[in-house]
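With one protein chain withheld, the remaining protein chains of the complex are depicted in position.
Now for chain A:
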C-alpha cells in the first residue's frame, strides 16, 4: 500500500447512490452560484433596495455554500488531502458566514416584516380614502342637485311653478316615492294639501294644524323624521303589503311683505308655515341619510325665499296695475277738467261781449232818456232803471273779472299815479253816503306816504272803495277811520301771517291801509269765510244790504296780485271791525317831473296817432272791402293807392311804397304768389316794401303760408282804427307783425 495522503470516500464511487449524490451536488452548486447572480441582476434593476450589504452577505453565504457543494464533487473519488483541506476551509468559511448571516437576519427580518405591516396599513388607508372620496362625491352631487334645484326654483317668480318645480326636483334627486306640500288655510287652523308629486289632482284634504307631530315639525327648523301613520303622511292609498318608506317632514316659512323687517329676519316673527312631506319608496329599505336631510332643509329655506320674492313681485305688479288705473282715471279727470275749463272760457268769452253789449245799450239809452223832458214819475222810473242796470253792469264786470283773476289771466295795469289824489277821490265818493248815514269819516295819511307811486291805480281804488264801502255799509252809527302809512318791516310781522315778511327796497315800498269802523263787528269764527266767494255770513245786519259776496274775494285777489295781504280783525259781535291791507307799490324814479310810464304791454312803447303820409298800397279784389280799408288807412294819415288785381299790383309796386296790404279773402286768388313776386323783384331788404296779409280766417294754415312765402305780417279782419294804428306802429318798429292766434 502506498501511503498517500488521499482520503477515500466511504462509499465506492461507482455506486449508484454516489452517482446521484454527485449529480445533485453539481446542480446544487449551479443553483447556488446562479441565485446570487439573479439577485444581483434584479437588485441592480430595482432602484431602491436599502439592504445592499445584507445582500452581499447573503451572496457570500450562498456562494460559499455553492463552493462547498462544488468542492464536494471532488470528494466522490479518491482525492488528495489538498482537496480535503480546501473543502474544509470552504466549509469553515461557509459556516462562519452562515452564522453571521443568521445572526444578522435576526435583526433584519422584523424590519422586513414591519414593512409588510406598513404596506398593509397603507392599503387600508387607501381603501378608507376611496370610501371617503366616494362619500364626498356623493355630497358634491347632492350639492349640485341643491344648486340646480335652487336655480330652478329661483328662476321663476311664479308661485305655482316654484312649488311644483321643488317637488319634482326633490323627487328626482332623492328618488322619492311621494312628495307633498301642505299649505295653511286662510283661517290658519288647518293644513290643506296643495301640491303632490305623483297624484295629479290632489284632493282637498285638510288636516287640523294642532297636531303634536306637526307642532314638533314647526317648532324646529330641521327636517324631522315622522311616522308614516301620521295624518300628513297618509296621502297614498295604503296597501297592507307595502312596508311604507320612511317619511320626513320639514317646515317652509311663509313670509308676508309686512314681515320684512331687517332686524327680525333671522327670527321670523311670522308663525305661518307650510309643511313639506317627503316619502322614500316603500319596500326599499332605504334610510334617510344626514346629507339628504340637510339637502331637504336647504331646499325648504330656498323655497321660502323664492316664495317671498314671488309674493313681493305679485304685490308690486298689483300696485303697478293700480297706479296705471289711477293714472288713466286721473288723465280722464284732467281731460274732463280741461274740457270744462275750456267750455267755461268759451262761455265767458261769448257772454263777456254778449252781456256787455245790451248792458251798455240799456245804460246809454237810459241816461239819454234822463236828459229829455220827463214827468216826475217817469224820472223816478228812469232813475230806478239806471241804478239797477248800473248795479247789474258792475255785477257782470265783477264776475267776469273774478273768473279772469282765477285763471290768472288778469294782469295789473301798472302806471304812475298820485296816491294822495286817489285817496281824496275815494273819500269824495264815500262822503255823501256816509253823511246820509250820519257817520263820521276820518282820514289820516302818514307823512312818509309818497305822493306818487307806481301800481295799478284803478284796481287799488277798487280795493279801497270796496273796503271802505263795506265799512260804511255795515256801520249804522259811529265813525269810520281810514289810516294809511308806509309799512316798516317790524310792523309787518303779523302773527296771523307769519309767512309773509315783506322787505322794502329802494324800488318799492309797502303801503298799509287800515279801515276801522264802529259797526256790529264780526264773529271771529266767520272771519275766514269772509274772503270766500259768494259766502256771506247771514246776520240780520247785512241781509238787506245786497251785494254779491264777491267784493272781498276780488279784493283779496287783487291784493295778492300786488304781492300784498289783506285781513280783517274783529274782537267780536258789537265791537266793531278793522280791515287792514298791505300792498306793494313801486317807487317812481327820482328824475323830476318825468313820469315814466310802465310799459306792461310788450308790444310797442307808444303808438303813433298819425303816420305822416306813409305811402301804402292796398290790393283787394272786393270793391267795398277795398274802399273800407282805404278809408281806414287814410284816417290814420297814410297816403293810399288801391289796386284791384295782382297784375296791377305788380305794376304799381315800387320802392316808394313802404307797406303793401294784400287782402286774401277772395278764393282762387293767390296773394301768396304776389308776395313771392314782390320779394323776387326787390332783393335788398331795406328797399323792399313790407308785405302784410289781411285775412278773415284765423286758422293756422293761412298764417303758416304767410310765413312761408316770406310775408312780414298777417292781420285778422275786421280791423278797427286803433288796431290799424298799432299794427302800423309795430310794423314800422319791428318790421314784422304777426297777431297771436
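One rule holds in what follows: a residue touches a chain if its C-beta (ideal position, glycine included) is under 8 Å from a C-beta of that chain, and two chains touch if they have at least 3 such contacts; residues count from 1.
Everything that follows uses one rule, which is that contacts and distances are computed from a predicted model.
Hidden chain, UniProt protein name from the list "Histidine-containing phosphotransfer protein", "AP complex subunit sigma", "Embigin" or "Plasma membrane iron permease": "Histidine-containing phosphotransfer protein". Here one chain is not drawn; of A:527, A:628 or A:732, the residue touching it is A:628.
One of A:134, A:696 or A:710 touches the chain omitted from the figure, and that residue is A:696. What chain A contributes to its contact with the hidden chain is residues 352-353, 356-357, 361, 364-365, 368, 621-625, 627-629, 631-632, 634-635, 665-668, 696, 717-723.
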